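Let's turn to subunit A:
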Amino acid sequence: MLHITTLHYLVLGAALFLLGVIGVLTRRNVVIVLMSIELILNAVNLNLVAFSRFWGGVHGQVFAIFVITDAAAEAAVGLGILIAFFRNKETINIDEVNLLKW
Partner candidate 1 sequence: MGQIIQYIQSYLRTKDLTPGAAGNVFWALVYIMLVFAGLSVAVIAMNWLERKILAHMQVRLGPMRVGPHGLLQPIADALKLLLKEDIIPAEADALVFWVAPFIVVLAAFTVFVVVPFGPTHAITDMNIGILFMLGVSSLSVLGIVTAGWASNSHYPLIGALRSSAQMVSYEVAMGLAVVSAILMTSLNAEGTGTLSMIGIVQAQQAQAEWFIFKFFPLGLVAFAIFAIAMVAETNRAPFDLPEAESELTAGFHTEYSGFRWSLFFLAEYSAMIAVSSIAVTLWLGGWLRPFPALHGPSITIAHVWPPADPTAPTGALDFVLALFPGLTFLFLAGMCFYSTVRMPKHPFFRIQTIGLAGFGAALALIGLILFWPPVRDRVGDIYWFSAKVAAFMYLYIWYRGTFPRYRFDQLMKVGWKILLPIGLGVLILTATVALLQTIWHL
Partner candidate 2 sequence: MLIGGVLVITRKNAVHSALALIVTLLAQAAIYLMLYAPFVAGVQIILYAGGIMVLFLFVIMLVSIERTEKERQFNKQWLVGIVAAGALGGLFITVYSKGQSIFPDRALPIAEAQNTQVVGTMLYGQYMFAFEIASLLLLVAIIGAVVMAKKRI
């Protein structure tokens, strides 16, 4: 039967990555942009674990865990900024986020 090789996982990862990038570029809502970043990080994780599976050894998986922790930290700070921003500007679409200090 079809033998699943790394290529299949890589293509899947790439597709997910593309979706994330489209999300980041086209959406105005900051929350959705943050979610697309999560998508991108997931795509990266997929590739890591796929390679760790096909090259034996567990390094890929360990690194995937580090990526997940990093994603958690990033999401927390991102949402923190979002709340602070939302309280001052009453709106959260990206076009208005163009001042460094308001």
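A word on the picks: all candidates are chains of the complex that A comes from, given by their letters.
In this section, a residue touches a chain if its C-beta (ideal position, glycine included) is under 8 Å from a C-beta of that chain, and two chains touch if they have at least 3 such contacts; residues count from 1.
Just so we're clear, the structure is a prediction, and the values are computed from it rather than from any experiment.
Which member of 1 or 2 touches subunit A in this complex comes down to candidate 2.
Interface of subunit A with candidate 2 (complex): residues 3-7, 9-12, 14-23, 25-29, 31-32, 34-36, 38-39, 42, 45-46, 49-50, 52-59, 61-62, 64-66, 68-77, 79-84, 86-87, 90-95.
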